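The complex appears here without one of its protein chains, the remainder shown in place.
Chains here go by letter, A, B and C, matching the order in which they are written, and residues are numbered from 1 within each.
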């Protein structure tokens, strides 16, 4: 049994980590936040040239063809570095959807450009409060034209391509929409994690192209989010580990009452609980990686399990990191809040815990 | 505003506490447990003579006529002393039901005998796993005869009178059943809290008498349990306070690493959390006492709120009391497990948290 | 048990209510009602000016510092009357923000330690909102460990020369006066070498820099002192007695009774109702537990008020408020965003669900769990003062201050 990554995979991860340490120090994250930019284009170009995030796109479509295990480890480093990149939108979701259900022509058209970073793609499903559900979707396609309003759309302001869930005669379908088309208007909306910006997009009779079978939109979203959930879980454990490391380092260096605050049991046990939560999430995520890489029938259960525990671990680690830092923890100047915000972004972006708890129990049930 | 008890009421409470300290040391509780008895008959006789538990039964029906606020404080002392008495069955539920909905004749027949302790009454609703619901009741009355099986029935082995929920043509009704009647058979079943024993009762064509309107059984049970929940909440805060006091005293007297274990933050903060939980429950219970005593329209909300927080407080205090005691905490010889068991009894006996959470939200909703 | 006023309380309440009806700035009411956490912003007028105007008007009728002696600008009401006043003042109390530190902490300290002449000159102006006070206690290396402060005061004739830095000072930008704790002798044990002053915030060498919080507001400041001079007459208490003076201030910090802190629970109910989630079992379970805690806080505050009404000191139950409210609000916010789905990502008040109030709670609540005593400090206080458990071991208690290990963070 090897529920672990190989030495080669660990070596790749170490390379990716060194790359981000060099190319994406926290000042890069803050520059994106302070400027109101969508992402860091230089970093994006470098990452794309390295092929890190295109690890799971087959070489035939311009990807690195390395595989999902490698992509999981890249995601862990993205999370650790708080990298301001449209990975969740463009790679974990849009590229996966096209791979999963696109026609050969669609794959040839889009995947190489997504892999190269020339095209940023996103997925636009939500329109209102609440997790994704058919009755919350009123965007509509008739006569090949899309009309409706989507918000929030992650990376929506900078994306070139959107995969939009909309209503048609057969139910909810997915459509490829070139966001440069006539009839598209969009604006930035303030995001809880300004390093992962959100947009509102209005579609007013925009020409679209069907992706996948008509009427199967929600099933496809569900399927792709099982896959994305595992990649996001790796971002979460990377982020949680970074937050735990920050808290530990601060607890060792900060003195009160003549000793490091990390010597007080209140802090020691809080950090121990963070560690425990993170290890549980990590182990579940490794299992998820196996299920993703092997396309195992256990994928839905593994994805939901990884996601539920990774959401919890990153929430706990990022908020207790603030608590460990005391007053400095809630300043803008310290980086604690960047993890707290990112933890919330990652907890929301593929649908929130209540949705995944349902999925977990449903999957467990059908597995038993 | 006085969300608190009066000096006179506090003086009564002090009397009751002194009474239980004298008449119900922990050896009395253990005697009931070790002997397999249902309760301590000597203590029951003394309590009945003092009229403590009949505080809220009007003098016209043989009670003390003091009132519900007094009964709440008595209940707190019952809980603190872990008194092995059928108070929840006979007084908080059966007597209340008869008071609430009994005919004048029924009141005259039963209340004086319940008040004097000569009759122990109980309520028999459950028949299966799950909180009370119409479809879980299959006991049935036809032609004035009851047939069915009830379990668990608190104090069912020793009770003289049962109020039984059973199916009739109009739905679920309540019936008074003399347990000395022909066709009644019963046996003790092992209880999670052996100081509060349980029974299984079989009814095979037993003559019964309707209590309250036909078809309104579940509504009546619901209404009486709102009232009983507040009294039980006082037992719970009494028990939780006793468990917290035990843990505090042990933490002060037990040394490890050359100092009292109560000086370690892990123990200090655990005890602080117990205190916080208890204070929240106490405040909610005081509000519940006000609602009970004044028959306020807020009673259902106050009852559910008090019950939800008192269940939580007693669970937390009784399990952390074990944890504070370390190895000794899980021995039979130490008293920690008596609170842990009683906490579970009181959490189950009027229906469990999920039921009361529903009631709380429903009441909040209709209040808003 | 009742929720009624005594006849005396009812009479007082009627008087307060009538005065408020006649005098409050009713035009501001709608804006005040929707004002959220943090600094008060008003559209229609300058918030500080509105605050000062209301405070001044209250002072004229003895409502500005209700408990204080009249001679110092107060109203000499009883503790329970102060609570009733607060209930009646309602949303207009939000205007008192700039004066809270002065009225609640600096004023009582001045009243206890200053000369009669100083009291008569300072306190009525404080009460009337003419002077704003701030509290210069915490330092970058001394938060929970307040006695570890390092700002130096060195005697120079009839004056003291101050150098150092304070942090987490609310209202320092607008303040006229500051209550300042300094170290005058680093050669003795940490609690013994401290001395307290009050300082003219316009003195040369005082520099105030706002701190930007994670929620992008600035409720707090850093204050730097470079050779700031204070006359010895502005010393409160003896040289080296500063810790005793600080305890007066801190004891007053924990005395506020009346309202319970916001928890977000009513707002969460509204959200669930609007989203039609009140029949969802998962929602019910969480909501009920949240509501039970929130309700427990509310009635705990009522129990304290009841004690005041009986003329007693409230018991220790009052100490749980912030500890419960801080993490409750954080949990409520996270759960609300869980319900909002992806829409929870949007902070924009114009677009976000319920005007982004849960996003704001999420970003504000971490500060609540730290400011004015962290969760960990509060649990220690409950364990030690309420439950009587032993104090933590203090390795630095008897060391000369300058020999106490301070780690890298102190440099």
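Just so it is clear, a contact is a pair of C-beta atoms (placed from the backbone, for glycine too) under 8 Å apart; a residue touches a chain by one contact, two chains touch by 3 or more.
Only a predicted model underlies this, so the values are computations on that prediction, with no experimental measurement involved.
K.L.:
Which of these, A:44, A:234 or A:286, touches the one chain of the complex that we don't see?
P.N.:
A:286
K.L.:
Taking the full complex into account, find the residue in B:41, B:144, B:253 or B:297 that is in contact with the omitted chain.
P.N.:
B:253
K.L.:
Of B:184, B:266, B:296 or B:362, which residue touches the hidden chain?
P.N.:
Reading the full complex, the residue touching the unseen chain is B:266.
K.L.:
Counting contacts across the full complex, list the positions on subunit B that touch the omitted chain.
P.N.:
So the residues of subunit B touching the unseen chain are 125-126, 128-132, 151-152, 154, 189-193, 198, 200, 250, 253-260, 264, 266-267, 315, 319, 322-323, 326-333, 336-337, 340-341, 344-345, 347-349, 351-355, 357.
K.L.:
By the contact criterion defined above, which parts of subunit C meet the unshown chain? Give residue numbers in ascending order.
P.N.:
Output for subunit C: 280-286, 393, 395.
K.L.:
Which parts of subunit A are in contact with the chain that was left out?
P.N.:
The missing chain touches subunit A at positions 1-5, 69, 244, 248, 251-252, 259-260, 262-263, 265, 267-269, 271-273, 275-276, 279-284, 286-287, 289-290, 293-294, 304-305, 308-309, 312, 354, 356-358, 360-361, 364-365, 368.
FYI, only the chains that are shown with their structure count from here on.
K.L.:
Between subunit A and subunit B, what distance separates the C-alpha centroids? Give it in angstrom.
P.N.:
Comparing mean C-alpha positions, subunit B is 51 Å from subunit A.
K.L.:
So, what's the distance in Å between the C-alpha centres of subunit C and subunit B?
P.N.:
Roughly 42 Å, centre to centre.
K.L.:
Which parts of subunit B, given as residue numbers and ranges, touch two or more other chains?
P.N.:
Residues 265, 269 of subunit B each touch two or more of the other chains.
K.L.:
Touching two or more other chains, which residues of subunit C qualify?
P.N.:
Within subunit C, the residues that touch at least two other chains are 376, 379-380, 392.
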